[in-house]
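Heads up, this is only part of the complex; the chains shown haven't been moved.
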Amino acid sequence: MDIGSILGLIMGFAFVAAAIMMHGSLTDFVDVPGAMVAFGGSTSAILIAFPMHKVLSIFGIVKHVFLNWGPDPREEIKRFCEYAALARRDGLLGLEKQLQSVKDPFLKRGLEMVIDNTPHDKLEEVLHIELHGLEERHALGKKIFDQLGAMLPAFGMVGTLIGLIQMLHELDDPSKIGAGMAVAMVTTFYGAFVANMVYLPLANKLEARSKEEVKVRELMIHGLVALLEGEGPRAVEAKLNAFLAPKARKGIQTSEAAAAA
Amino acid sequence: MDIGSILGLIMGFAFVAAAIMMHGSLTDFVDVPGAMVAFGGSTSAILIAFPMHKVLSIFGIVKHVFLNWGPDPREEIKRFCEYAALARRDGLLGLEKQLQSVKDPFLKRGLEMVIDNTPHDKLEEVLHIELHGLEERHALGKKIFDQLGAMLPAFGMVGTLIGLIQMLHELDDPSKIGAGMAVAMVTTFYGAFVANMVYLPLANKLEARSKEEVKVRELMIHGLVALLEGEGPRAVEAKLNAFLAPKARKGIQTSEAAAAA
């Protein structure tokens, strides 16, 4: 669960809604034809811009990235230390019982290859191909959100142009000008608000999350190779710690020292 | 046939037309001189910006990319497995009968070279030159659409400026102001709507399609080399599967397992 995103979304909508309600009502900002142009138009443009199965795959990517958030690197280091201890005692086949409790398909595939005693380079090659595919899928997700963030304000402007042109044709009745312009501008508001509050920040987070997930998967590959090479728990931990920031590293060492005490 | 693009285009125009008709009529958005400036001007600028034969070649590229959409990688893998079986049984010359049923000129040229027993490196060199030319032609198509997407809003603004300047010269009759401004803004509408609904998304799709087609053509080159090397159907399949995403790969394995059952 990604608390920052949810907090940000709630806060952002709350600030804007509160500001609106201080001087008027939210209903001034509802306009069905405008929403059709802004959201319908930009979504249609995305369908043209990207192959359909890739547009549809974005929901899966988003769900995966924001809900089932990737494994904690510190947990993974602990896990590999345990596996290393197990492998020392019972051999690589001793890991076979652990296989059922592993849910992450990437790690599972890697462990199976370790148990089958696959050579290092083969294991690394296969897992790096998987990892590269993952990166490409995440990059596409980011690109689609970036395009949505560019298209929505554009179609918001298209909607405002439609509203203004229609209002100008009815200029004879000056009492309608204000309301007409207000409605016309609501579409620009949709584009500016949703693109900057939702699409563009999500594109950014997707990129940051992808980098973090890739880093943990690379840690896993190093851990699996260490298991294959029969390294002990201490050596595995020293090796994998290089993937952590200095502060995170200290955290582990301290808890370890505490455990040793 | 590219369903996503057609669906997107229909949906996009439908959303905008529906939004317009909720408050007025489509005829408010027809302006012949404005269309001359926006579409005529931007097309003229493209004629200056790119060599003429390249501007004309864009229709061919678009038709090729959107209608005769490139071969399915899974079909091609199947085809190469069959060819490999044939070549095992009857030798490379056994492929000669297949040549007539191959319509894709790239694949046909490759197969001819395989039948002539052309050395690997020569075959790869010739086909990569072809592939590189294809990529360049696609990239130019994308660039022309990108420029159209930049020029159309610019000339839309030029049209609006013309309309506003003419309206301001007739300010004496205030009853004409509204209609004059409405007409002036229609040109901006043309630029913003068509560039974002048609040109820019098509430029994007062209790029995505080009990448997919290039990937399949690279699969073909690997397949042709495997035929030259006399590999069996299983080895060919294993080799070419690396070009598929994990999910697509599973699909083939499952259907194979089903066939084996």
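Order of writing sets the chain letters: A and B. Residues in each chain are counted from 1.
Everything that follows uses one rule, which is that a contact is a pair of C-beta atoms (placed from the backbone, for glycine too) under 8 Å apart; a residue touches a chain by one contact, two chains touch by 3 or more.
Quantities reported herein were computed from a predicted structural model and do not represent experimental measurements.
Colleague: Beyond the 2 chains sitting in the coordinates, how many copies does the whole assembly comprise in total?
Modeller: 5
Quick note on the criterion: only the chains that are shown with their structure count from here on.
Colleague: Between chain A and chain B, two copies of one chain sequence, what rotation angle (nearest 5 degrees) aligns their Cα atoms?
Modeller: It is a rotation of 70 degrees, to the nearest 5.
Colleague: Between chain A and chain B, what is the separation of their C-alpha centroids in Å?
Modeller: 29
Colleague: What part of chain A is in contact with chain B in the complex they form?
Modeller: 32-34, 36-37, 40-41, 43-52, 54-55, 129-130, 133, 147, 151, 154-155, 157-159, 161-166, 168-172
Colleague: Contact residues on chain B for chain A in the complex?
Modeller: Those in contact with chain A are residues 3-5, 7-9, 11-12, 15-16, 18-20, 22-24, 28-29, 175, 177-179, 181-182, 185-186, 188-189, 192-193, 196-198, 200-202, 204-205, 208-209, 212, 242, 245-246.
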